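Pasting a structure here, questions to come.
Apart from one protein chain that is not included, each protein chain of the complex appears where it belongs.
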Amino acid sequence: MKLKQSITVQQIANLIKAEVFGDGETVISGINEIHKVVSGDLSFVDHPKYYETCIQSAAAAVLINAKVPSPKPLIISEDPIRDYNFLVKYFQPEIFAYQQARESNNIHPTATIYPGVHLSQNSSVGENSIIYPGVVIYDHVHIGKNVVIHANTVIGSDAFYFNKRHNGFLKLRSSGSVYIEEAVEIGSACTIDRGVSGKTIIGQGTKLDNQVHVGHGVEIGKHCLIAAQVGIAGKTIIKDGVTLWGQVGVNKDITIGENAVVLAQSGIAKSLEGGQSYFGSPALPAKEQMRILGYTKRLPEIWKRLIQKK
Amino acid sequence: MKLKQSITVQQIANLIKAEVFGDGETVISGINEIHKVVSGDLSFVDHPKYYETCIQSAAAAVLINAKVPSPKPLIISEDPIRDYNFLVKYFQPEIFAYQQARESNNIHPTATIYPGVHLSQNSSVGENSIIYPGVVIYDHVHIGKNVVIHANTVIGSDAFYFNKRHNGFLKLRSSGSVYIEEAVEIGSACTIDRGVSGKTIIGQGTKLDNQVHVGHGVEIGKHCLIAAQVGIAGKTIIKDGVTLWGQVGVNKDITIGENAVVLAQSGIAKSLEGGQSYFGSPALPAKEQMRILGYTKRLPEIWKRLIQKK
Partner (left out) sequence: MKLKQSITVQQIANLIKAEVFGDGETVISGINEIHKVVSGDLSFVDHPKYYETCIQSAAAAVLINAKVPSPKPLIISEDPIRDYNFLVKYFQPEIFAYQQARESNNIHPTATIYPGVHLSQNSSVGENSIIYPGVVIYDHVHIGKNVVIHANTVIGSDAFYFNKRHNGFLKLRSSGSVYIEEAVEIGSACTIDRGVSGKTIIGQGTKLDNQVHVGHGVEIGKHCLIAAQVGIAGKTIIKDGVTLWGQVGVNKDITIGENAVVLAQSGIAKSLEGGQSYFGSPALPAKEQMRILGYTKRLPEIWKRLIQKK
């Protein structure tokens, strides 16, 4: 998230009653997760494994739970995630104020919004777009022109992102957004989460069938086809021209290359090269998988031959 | 789709500024995809692979992108799909005018329609049927008697049917319908698409659990059980008495025979004979699949035996 006005590291530290280690006058213009950080941001980290990545990132300052050597200022917190949540809530209070969609200033006059649509005051709908009944659009969702969203789809709900604690889970507060680009069509009963601090993006011309789940911070490229009941976990990148057939599952934090085709029910655990077809759970190149499946059917014969050779 | 009144081939050609090849006075009474064509219909085709099938079909005339020998009149178009879309929109303008369901003339007085249901003026609900809150019913959906539809289900949304073009996808306009027969029960958050030009049918007495997806033009027979999170792709036929357990995926354009049972999470790529059980993705007869799975577990031993024989 971008702050509405800049603030110093010391002022942020004062808000959470924390100590600054380094230059407290450094100016902060945004707050972001490490993988979304841009110059001027405060980022945060609570695990030694990621200290170095965070300190070496583009962040202007780091909210951290240890005093470690750093060229940039640190804000020392005993619980950086708790304090991140506090800051996000402080700078971006929830204003999920629903309204009858037709009354909103953020809806282009040529857009068609059917009855029963719920839309946050912070969100917008572009030229000629059509939103069918029962669609719910949370905060910070931006829908481009010529978009169609079918009934009962939900866009912008919270990231499924929980931090395990000794007494349960601490939820990482979602402050991100969703961008639905021009000429996208989204089926019925889909769910598209907003980013934790960054953007979830559905690229121009991409088409989603019914009951597709898109996790927080996922970026889908242009002109992709995503069939029914596909699920894509958080922060994964789907490049342009990708086809995912029905019920495919895609792991978090991976990349699927341009024009890849993933056959139905496949499970994608690792990043895939573009330009070819994949199948299976876990997926392999489709030809290889089909070849292996052919041999699998011969297993009873393989066993028999093996035994007979004794 | 059936036209409200008949029209000649020449009149249709005039609407899309196209040339007629053959008898322009031939009378057209409907427009349909090739697999749904009936006598009196105009059908359409844009790929040489399907020219012959289309010309030999029951169609009265064909909208096509080449002058080929034909016993029936052709309307020559440089883009038959674009012109099909134009014609469907011309003859069947979208009148998805929602209303408070209780005020509709198309709802039988004994039906129970809970608040928050959205129903197109073109659709109907039969005797004693119950529709729970949040259900959205698009155009041309006909719900029989003694039907129960649970909350937030969507019936009649558009087919997921896109034609790839050099600059993205062209959507084939949906003008079809949905028929839900007597004594069907449909769970919560299901999605049932209408046909492109034909009907999607859920047969008498069939029961669907929650989050089931039924693609465009699918025909499900009588007394089937479809468990939660099953997905059935477009134009597939499920015969009477079939059971599909949870999370099964079924390919498009195939047939599942009477009384077949498909075990959970199976993926059905090809048509299946009725009267037996199937399992796996891709599915095999369940007994065969279980036998193979048994040998799969012996693979480490198979490898060891093979190596030891060197």
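Labels A and B are assigned to the chains in the order they are written; within every chain, residues are numbered from 1.
In this text, contacts are C-beta pairs under 8 Å (C-beta built on N, C-alpha and C of every residue); 3 or more make two chains touch, one makes a residue touch a chain.
Because the structure is a prediction, the values reported are computed rather than measured.
Considering B:Leu15, B:Ala228, B:Ile254 or B:Ala269, the position touching the chain not shown turns out to be B:Ala228 (whole complex). Listed residues A:Asn32, A:Ser57, A:Asn106 or A:Asn152: the one in touch with the omitted chain is A:Asn152. Remark: the omitted chain is touched by one listed residue; of A:Ala13, A:Leu42, A:Ile75 or A:Val136 this is A:Val136. In the full complex, subunit A makes contact with the omitted chain through residues 96, 98, 116, 118, 134, 136, 138, 152, 154, 157-158, 160, 162, 168-169, 171, 189-191, 193, 211, 213, 215, 229, 231, 233, 247, 249, 251, 265, 267, 269, 281-282, 284, 291-292, 295-296, 298-299, 302, 305-306, 309. Residues 114-116, 132-134, 148, 150-152, 183, 185, 187-189, 204-205, 207, 209-211, 223, 225, 227-229, 246-247, 264-265, 281, 293, 296-297, 299-300, 302-303, 306, 309 of subunit B touch the missing chain (whole complex, contact as defined above).
In the analysis below, only the chains that are shown with their structure count from here on.
Put simply, the C-alpha centre of subunit A and that of subunit B have 32 angstrom between them.
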